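Each remark here refers to the structure printed beneath this line.
The complex appears here without one of its protein chains, the remainder shown in place.
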Amino acid sequence: MAQIEEVGYEQYKHLVSERALTGETMLLNMGPQHPSTHGVLRLLLELDGETIVNAIPDIGYLHTGVEKNMEAKTFLKAEVMTDRLDYMNTTGNNLAYCMAVEKLVDLDVPERAQVIRVIVTELQRIASHLVFMGAFGLDLAAMSMFLYCFREREHVLDILEMCSGQRMMTTYFRPGGVWRDVPVEFESAVRSFIQMFPKRVDEYEALLTKNPILLDRLVGIGILDGKTALSHGVTGPTLRASGINWDLRKARPYIGYEQYDFNVPVRTEGDTFARYIVHIEEFRESLKIVEQGLEKLKKLSGQPVLSDNRKFVPPPRAEIGVSMEALIHHFKFWTEGFPAPKNSIYNAVESPRGELGVYLEGDGGPKPHRVHMRTPSFDNLSVINKITQGHLVADLVAILASIDIVLGDIDR
Amino acid sequence: MDKKLEKIVQALQEQFGSSVEEFRNEAHVFVKAEQIVDALTLLRDKFEFELLSALTASDYYPQETPRFHVIYQLSSLAQNITLQLRVPVNSDQLKVPTATRVYDTANWREREVFDMFGVVFEGHPDARRILNPEGMDGHPLRKDFPLGYEEPQFTFNYDDIDLKKIYAKE
Partner (left out) sequence: MGIEQKLGDMGIVTTKLEELVNWSRTNAMWPMLFGLACCAIEMMAAQASHYDMSRFGMELMRASPRQSDLMIVAGRVSRKMAPVVRRLYDQMPEPKWAIAMGDCASCGGVFNNYAILQGVDEIIPVDVYVAGCPPRPEALIHGIVTLYEKVKADKFVTPT
């Protein structure tokens, strides 16, 4: 479209095939405002008729400067920034960051907090996959999926709001535990969700999995083999759909995932359909974890949810009312922060999209010297050119939906 | 440190004469810029580090030698270990050979490091900015790049700040 002439594809010259230079193939701009690019992704498509010769992503339209901004804040205050990276998986980002801080300063977390973290993270994973399903359906013209999935997502968001006071940007996990204990209604709310949800997943499957129109559009489309995937740094469900059993929750268990009994769904086909099935299966596995978590939570009732290491954790509110020292400590804690060693760590967790890593470096002061978020969507998207070549433009939409990108996650 | 990791680190030390730091059970191996491609190839082919998890950098301004560390975070799925390689880069020689031939993911990651820090990756097939707009000045994640903070306007300083806004000049 007009935009290409305006930008001039000089800078893309080395990326398109030679036929584009002679005008034999067509260059088409898709995005940044496009209903099926999931936000503000821009793709430059080189088309031969309707077949894709090259799909070149142009990212950065949502570049937020999060990493730079975090360097200007203390360790605790920087946490609010992490919510806004991958906005479908806010508590997961908190988890990755909090664990990184805990690892850097060597801070222990009470067991009850760990269990709460597991439950909330898995619920968030379900919510994230629900958005995936909804958007996936929408892109494949199954509009009702969108309405159903967002209906269920409201339940999860209600639970999150119950714990943290916010629907999306929770900042519920803090270094050393969680902000506060879960409310009393938490358990019954989660239980009713667990009861309701499996039936709903079956409904989704009834709508989609055997739907011949959908199968025509998904099976054998966008095949990604395991080796290419790994070389491109693809992780998460996209990798597992390519036959590689790699889930950090199993491989390097954190926050006590080793105590839970769950499977890692793996498919070997590597096509769009396999990626969809992996997501559906993960709904069920996450539910299993949540259910076991609830049992554990019951056993641990009454235990603390925040570490009592006062060096890194603020004093509880109740104490501030009666103790002058606690008040002073609280004030100094939030204004000055705590120092961290002059060294660096890397910590990774499994987000709904893949390996979410945090590289955190302290410089001896209260502010991070460098924070780098290794965001899974960034690498997952980089493979798009390889797997769309030779497919139709309509397939590109399906493939893009199936690798489940979040632009906030890519651009940071 | 893990037994498996120890062996790998030893092999790296022997071959490249690199120094090692250990912190919280993580190994940080320092290699020179010209060795990095060989080191990565060795790690990928011999020690099964299939995944380049992260590639980033860190700025130590005002220190000039080294000004940056380019950081390669590797994971091995088969052995379930991670390893970090760090390449110190001096400010008068902002060059590192590209790793795109070893790991495909290095392509975008290196573009990001170039965009954010201005470290040039020699031989990179597509050396453009990736996140920031084309034609931007400077590299934002360097320590000498300002955050770009805009002062909040309150009643007492409203007019002062208003004068500095772009529209004031029109």
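Order of writing sets the chain letters: A and B. Residues in each chain are counted from 1.
By definition in this document, a residue touches a chain if its C-beta (ideal position, glycine included) is under 8 Å from a C-beta of that chain, and two chains touch if they have at least 3 such contacts.
Remember, predicted model here, so these are calculated numbers, not experimental data.
Undergrad: Given the contact definition stated above, which residue among A:L27, A:V131, A:V182 or A:V383 touches the chain not shown here?
TA: In the complete complex, the chain left out is touched by residue A:V131.
Undergrad: Sort through A:L21, A:V80, A:A141 or A:I328 and give me the one touching the missing partner chain.
TA: Residue touching the absent chain, from the options given: A:V80.
Undergrad: For subunit B, enumerate the residues touching the unshown chain of the complex.
TA: 131-133, 136, 140, 145-150
Undergrad: Can you name the residues of subunit A that touch the chain not displayed here?
TA: That gives, for subunit A, the contact residues 32-35, 39-40, 60-66, 68-69, 80-81, 84, 87-88, 131, 134, 146-148, 150-151, 153-154, 157, 167-169, 407-408, 411.
Following the convention adopted for this analysis, only the chains that are shown with their structure count from here on.
Undergrad: Subunit B touches which residues of subunit A in the complex?
TA: Going by the criterion above, the answer is residues 11, 14-15, 59-60, 63, 65, 67-69, 72, 103-104, 106, 228, 230-233, 235, 244, 246, 251-252, 341, 343-346, 348, 355, 357, 359, 361, 369-370, 372, 374, 378-379, 382-383, 411-412.
Undergrad: Using the touch rule from the top, collect the residues of subunit B that touch subunit A in their complex.
TA: Residues 21, 23-24, 26, 28, 50-54, 56, 58-59, 71, 73, 75, 77, 80, 82, 84, 103-105, 107-109, 116, 125-126, 128-134, 140-141, 145, 147-149 of subunit B touch subunit A in their complex.
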